[in-house]
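Complex shown without one protein chain; remaining protein chains in place.
The block that comes next holds chain A.
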């Protein structure tokens, strides 16, 4: 099965060409844009971990190492498409339209962190595992019924493929030919459980065979491979040629969350040494050097301006006024039923507010 689903790659670990199909499209401009987006998300991610350590936000879910998978795939989506992230996919959602402030607000425990900007169909992070595959299938199916060419993309990890909703999602999408891209980030571990204990199959992409849909396995640390192959899947969906299951093979360097200690279940030295080979940002840097489009000064300035942008977002997040407690009560139903209304009044009274 591994032979049937080879790990597609465009640029290898040394930043050299492996597949020149898209050479004419891989311009200096695109390369720099991808580098910028990846660095932006990494600096954001490290800031997130730091803020949690300082007690300035709650538990945070880092994604360092998965930038290429998330950014390459998100960039393949168009205006009006739908995105269904998990709690680890802030690089994807910031690429698709979330502001950094909104993302920080989410981890600050603010409902506002679930709300996308006007006109962007970004669903709040799915916290249960694999349930969001069905939402993506439903929205995509709705677009098909409406006769548009909009598609949905949904993110999930390797552990999610053991859940019933993974299979129900693929099956419904297949039966109804829904324009949805199932984007799996296989980062090797579901919290502490390694993939070998999660499934006997050698690849996740092969699971597409059971649903008569396209299955693609790619090097999830090669941002070009992710971008171009996802784009192909999205185009296929738009043309009515059905859903695709993409397995993007990647690695998370850090913990599952800031509440997790990965040294309990794996050798973190191994994770650190993997960087040399797999770090998607380092790979792009090597490629840019090979192509003579690396500019040290540009990189330094970029680093500076992105740091400033992130610091500004942290400031905005911290200066956002505290939410009013009525937000607890006022959005459960379109109109408050009496039990919630009377609880709201009683609570206000207990605070001496009325």
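We take it that contacts are C-beta pairs under 8 Å (C-beta built on N, C-alpha and C of every residue); 3 or more make two chains touch, one makes a residue touch a chain; residues count from 1.
The criterion applied here is as follows: contacts and distances are computed from a predicted model.
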item: Name under which UniProt lists the unshown chain, selected from "histidine kinase", "Phosphate transport system permease protein PstA", "2-oxoisovalerate dehydrogenase" or "ABC-type transporter, integral membrane subunit"; value: "2-oxoisovalerate dehydrogenase"
item: Among A:135, A:207, A:229 or A:283, residue touching the chain not depicted; value: A:135
item: Chain A, residues in touch with the chain not shown (by the definition above); value: 82, 111-112, 114-116, 123-124, 127-128, 131, 133-143, 145-146, 152, 164-165, 168-169, 171-172, 175, 327, 331-335, 337-339
